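Removed from the display is one protein chain of the complex; every other protein chain stays in position.
Should a chain be cited, it is by its letter among A and B, assigned in written order, with residues numbered from 1 in that chain.
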Amino acid sequence: MRLLLWLPGRLLGALVVLVGVSILIFAAVRSLPGGYADVILGSLSSPEARAALAEQYGLDKSIPEQYLLWVLSALRGDFGTSMVSQLPVTDEFASRLPLTLGLGVIAIALTVLIGIPLGVYTGTRSTGGRSSVLGRLVSSIGISVPEFVLASVIVFLFSRFALGLRVGNVVSPATDLAASIPTLILPGVVLAVFCIASTARTTRDAVLGVLVEPHVGAAVARGESKGFIIRHHVLRNASIPILTLVATLTAYLLGGAVIVETVFDVPGLGSYLVQALGRRDYAVIQSGVLLATVVFVVMSLLVDVLTGLIDPRVSVAKKGRWA
Amino acid sequence: MKRTPLAIGLLATALVLTACTAPTTESTAATEEQPGYLAVADPSLATGGDLSVQLDYDSVEANGLDPQTATTARSWTLMGLVYDTLVTVGPDFSIEPGLATSWDTPSDTEYVFTLRDDAVFSNGRPMTADDVVGSLQRLLDSKSDWSLQLGQVSSVQATGGNEVTVTLAAPYTSFLGALANTPAAILPMTEIADGSVDITTTMLGTGPYVVQDHVQDQSWTFGPNEHYYGAATRGPESVAVDIVTEENTRLAAIRDGSADYAFFNNVDALDLLGGTENARVVNQQNTDFYYLIINSQNPDSPLADQKVRFAINSALDRQEISDIALAGQALPTGVTPATLPGACPAADLPSEKPTTDEIKQALADAGAEDLDLTITLYNTEPALAQIAQVMQQELAAVGVNLTIENLDIGSFVDKIYSSSPSDIDLALSWYAGYGDAAMVSKWWNGDVSTFTAGFKANDPAQNALQVAAGSEPAGAERDATMVELCASVDESSELVPLVTRPGVIGYRTDSLSPTINTNEGYGSVLRDIVDYRMIDAG
Partner (left out) sequence: MTGTVAPIPRATAAQAARRGLRRAATTLDPLATVAACVLLAMFAATILARLVGLGGSPTEIVGTRLAAPSLAFPLGTDSLGRSLVPRLLEGIGTTLLLSVIAVAITAVLASTAGIVAGYRGGRVNGTIMRVGDMLYAFPSIILAILVAAVVGPGQVAALASIVLVTVPLMTRLVAVSSRAVADRDFVAAAVISGVSTPRILVRHILRNVAGTIAVQGTYALSIAILVEGGLSFLGYGVQLPGSSLGLLIKEGTTYMVKAPWLIVAPGVVLVIAILCINVIGDSLRDRLEPRETRSLV
C-alpha cells in the first residue's frame, strides 16, 4: 500500500503542528496585558487577593513550568479549571459543544444538499448559458455577503416582525433535540450561505476541469448516457477538491463560528472562547484553541487518507515526495 | 461652561422635531406612577406565577457566591434574591426595616437593632442575633471593599435575644446606607462555622428565593424559599433569569413577550422599544456615574499642572455629554451623585464658569497649547466610547487633540493600575453611587482608596472634607460640606465626575405588574421583586 509509505510522515507533521500551536497559544495568552485578577477583582483589589488567586490557579509558577503542567494534565484528559465558573474546562466545553455541533450539522447538511448539486448543475451547463451565469452570480453573491452583515439583518427581520422563528432562547440539542432545531435554524442558515456558495463554486470548477479530460471524451464516444458519465466519471474525479473544501469548512464550523454565535446569542464554543479571552480565563482559551486545532488536523488527515483511496496517484504526487 | 453653538443647534433641532413628531406614548423617562416609583404593582392581583427575566451579564466574582466580597451590582442583584439585609432602601433613599424591624440610636455612634423573630434560613433554621453579629464581624474582617464602606466599627454585640448593638468609633452618617446593600447580608454563621455550607458555592439565606440551578453566563433558576417570613405576600413563585449578552436579543424578547422583564444598558432602548404593544419601557436613574481620570502623577506630563487639568475639566460640557452621548437621559453630577438627597448642584461647580476664551488663555499661560492627549477606555461599556467622542469635539474647541484608545477590560485595568504613576493621560470609567451622598466619595479619600495613588494625589484637605461629609448628620450644614467637597474635587481635576449612568428597564404589561423605583443606588434591578405581581397568576 502506498498509503503506508506517506502516512507516518503525515502523522509526524500533524504532531509537530499540534505542539507548535500549543506553544503558540500558551505564549500568546500569557503575553496578553492584564490577567484574570485585573478583570474580576477590578481596580479595588488588594495585592493579597491577587496573590491568593494566582496561587489557587498555579499562576505563581514559572511560565515553562506552567506550560509543562498544562500539557501533561491535558494528555491525561484534564484541561484545567475555568477561573470564571470554577468548573473543569472539559465540563464547560461539554455543555457548549452540542450547540456548536448542532449549528455545524445544519450548515454542512445544507451545504452538501444544496451546494454540491448546484455546482454540478452549473458546471455541466454550457458556460455562456443563462442558467450558468445565474448560478455563478448567486454563488458569487453568496461568498460576498459577510456573516456579520447577514446575521445582523436576519436578527433584525426576525426580531422586528413575527416571521414564525424567534431569535434567542436557544435550546441545546443535548437537552431537547426536537425543540433545539427551530432555535438553531436561523444561525445555521446564515453559516450555510457562505459554505453553500463556496462549495458550489469549487464543485463547478472541479466538474469543468474533469469534463475536458480525455477519458470523459472517450466515454462520450462510447455512447454512455449523460447521467452515467456524470456519476461515474465526473463526480468521482471531481470529488477531491470538493472533499477538501467540505472538510475545511467543517473544521472551521466546529472551531466555533464566533460572529454568528455572538450575534444570535448562541452559547456555543466560539462565543465562549471570545468571552474567555476577554476575561483572561487562561485554561479555557488554551484548551479551546488546542481543541479547534485537533479538529482541523484530524480533518486534514482524513481528507488525505480519503484522497489516497480515491486516487492513489494524487496522494503520491502531491504528498509523498515532499510532505 | 458655556453653551456651544453646537449644543444650541441641537436644542433647536430637538425642539423642532418634538413639535413635529407625535410623542411615543410609553417611553418618556420620568413618568412616575407614584412619587419615587416609576411603576407600582397592582396589589389586587394574586401572588404566585413564574417571572422570566433577561439580564445583560452574569455575576462573576473571585470568591464565587460569597455576598460579602461581591463587587458588582449584578452580583448584589442576584444574591439579593436569596439574602436579606438588616435594613433596606426605600424611595428617595430613606432607610426602611429589613431583618431589623426597628433601630434606636442612643448616641451618634451607637445603633441598637431589634431583629425580626420570624426570619428563617432556607434550611429551616431560625435566624439568631448570633448570625447577625457573626455576619457583620466576618464582613469587617474580610477587608473587602464593602468593609471600607461600613465605616469604623468598634464593636458588634448581641445585647438581647433579638437585639444587636453596633458601636462606631466615630459618627458615620452613611452607616445604615452601607448596611442596606447585599454585601452586608446576614449569613448562616452556624453552618459556615461548622463547615456544613460552603458559602462560596452555595447560597443559603433568609430571603424570598433559593437557587435551584445556575449555569455560569447562561441562566439562573430561583424557586421559593418555603421558610421566607414574607411568603404569604411574595409575588412570583419562581424567577428564571436568562443571561442574554446581545441587546438586540433582549429587545426582541420584550417585543415578542418571551421575557416579562429585561434590563438594557443602552439608553436608546427607550426609543427602540417605544410604541411596542403591551410593553412599557422606563429610564431608571441610578446614583452610578461616569468619571474621567486626568492623571496628575506623571511629572513629565503637562497634566501634572493643576491649571491644565482644570482647563480640560472646564472645557467639558456635562449637559452636552448627556444630550449627545446618552440621549439626554443622564444628569450632570459632582462627586455627590446628583440623584441623591443633599447632593451638590452640578451647575455650580467651579469648572462650569470659565468661558472658552478663558480656558484657551489658561492653557496658553500654562504653556500647554496644542496638547496631544490619549483617552483610555474599555469596550464592554458602549457609552464610554460615545462620551469620549463628544469630549474629543469639546476639547478640540480649546486646542486639545484627543486620541481614543478603546481596550478590552483586562488591558484597561492593567494600563491604569499596574504601574505608578499610571501609564495614561486620561481615562473613562464609572463608579456605583450607592445610597448615601458621601459613600462613593470615599474613593476620593486617598487614605482609604490607595488604588487611586497612580493617578491622583493624596490631598489631606480633601480627605478631611470627605470624612466630614460622611460624619455630619443630614441637614444644611452637611449640604454645605458636600458643596465644598464637590468644589475641591472639581478644582483638583484628577478624578472628575461627569454624568449619571442611567439604566433602562422594559417589561410586558400583559404579563407583569412590577414595582420599579425611580432612583436606584445599588444597581439592583430586581429590588422590589417580592411586590411584583404576575397578571395571570393564580
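FYI, a contact is a pair of C-beta atoms (placed from the backbone, for glycine too) under 8 Å apart; a residue touches a chain by one contact, two chains touch by 3 or more.
Quantities reported herein were computed from a predicted structural model and do not represent experimental measurements.
Touch, as defined at the top, links the missing chain to these shown chains in the whole complex: A, B. In the complete assembly, the contact with the undisplayed chain comes from A:21, out of A:21, A:89, A:170 or A:266.
In the full complex, chain B touches the omitted chain through residues 6, 10, 13-14, 17, 247-248, 251, 266, 268, 271-272, 324-325, 327, 379, 382, 385-386, 388-390, 392-393, 404-408, 410-411. Think of the hidden chain as still there; on chain A it touches residues 13-14, 16-17, 20-21, 24-25, 28-29, 31-33, 124, 126-127, 136, 140-141, 143-149, 152-153, 155-156, 160, 198, 202, 205-206, 208-209, 211-212, 216-217, 220, 226, 229-230, 234, 241, 244-245, 247-248, 251-252, 255-256, 258-259, 262-263, 270, 273-274, 277, 285, 288-289, 292-293, 296-297, 300-301, 303-304, 307, 318, 321-323.
One rule holds in what follows: only the chains that are shown with their structure count from here on.
Touching chain B in their complex are the following residues of chain A: 32-46, 49, 53, 82, 84-87, 95, 155-156, 158-160, 162, 166-169, 262-265, 267, 271, 275, 277-280. On the chain B side of its complex with chain A, the touching residues are 60-62, 64, 71, 143, 145, 201, 215-218, 242, 244-246, 248-253, 255-256, 258, 380, 407-418, 429, 449, 451.
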